[in-house]
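Quick one: this structure, given as structure tokens, is what I'll be asking you about.
What you see is the complex with one protein chain gone and the rest in place.
Up next, chain A:
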């Protein structure tokens, strides 16, 4: 499925602000893996997702999806394989366009765009059905501008858009972090539902330890641009927050520090 081999990235190389963001990442995901990603400040979680998505070029290493080496593909070309939801609810949708227009744009992810109509009549009922499943009442507001939606609604819509065209891998970069707890819970439920339904291979960064343990079948912990802990299956199910904190101290020799991390049990 996804294979990351010894990927390195340094920002601002040879300047006073040099920052080694990724220090040799190796990761192999299997079809249908749902991986939660945790780690301290500046551990390289977001950078890893951005490297997979192609936001910046990598310095060295190799990224493959289904055997295709995408290491040197530009971002827009990788989009055919990848669905993404960002932390900022404003980033995943076009505020000045209608809900259905946004969905039509997303529905064509990875396909050639030509002079055919940007949205066909026949698609609309499909979008309506999909929106109904979100249970947010958006199915009756298809011609509303997305800018009128709340952050949670926009995030749910972005999630739906990322999966309208089944992605080979879904990247969720703390997509509930900017939402209030109740909305975050709802969006997380929708996430599990969609991922389960389509059996999507997913990577989800979260700052909630409990979510990281409860959701998905695999968990990785990052520190200083490396994956320091990788656990899956039965073993993961029995994990406790304390175990994670201890693991972190063992592997890094430091205390866990992330000013946003929720350590609650």
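General observations
The definition used in the following text is that a residue touches a chain if its C-beta (ideal position, glycine included) is under 8 Å from a C-beta of that chain, and two chains touch if they have at least 3 such contacts; residues count from 1.
Throughout what follows, contacts and distances are computed from a predicted model.
Per the UniProt record, the absent chain's protein name among "Energy-coupling factor transport system substrate-specific component", "Heme exporter protein B", "Succinate dehydrogenase cytochrome b556 subunit" or "ABC transporter permease" is "ABC transporter permease". The hidden chain makes contact, of the residues A:38, A:63, A:106 or A:205, with A:106.
Interface note for the absent chain: among A:21, A:53, A:70 or A:99, the touching residue is A:53.
Considering the full assembly, A:75 is the residue among A:3, A:59, A:75 or A:193 that touches the omitted chain.
In the full complex, chain A touches the hidden chain at residues 53, 74-77, 79-80, 82, 84, 86, 90-97, 101-102, 104-106, 108-111, 113-119, 161.
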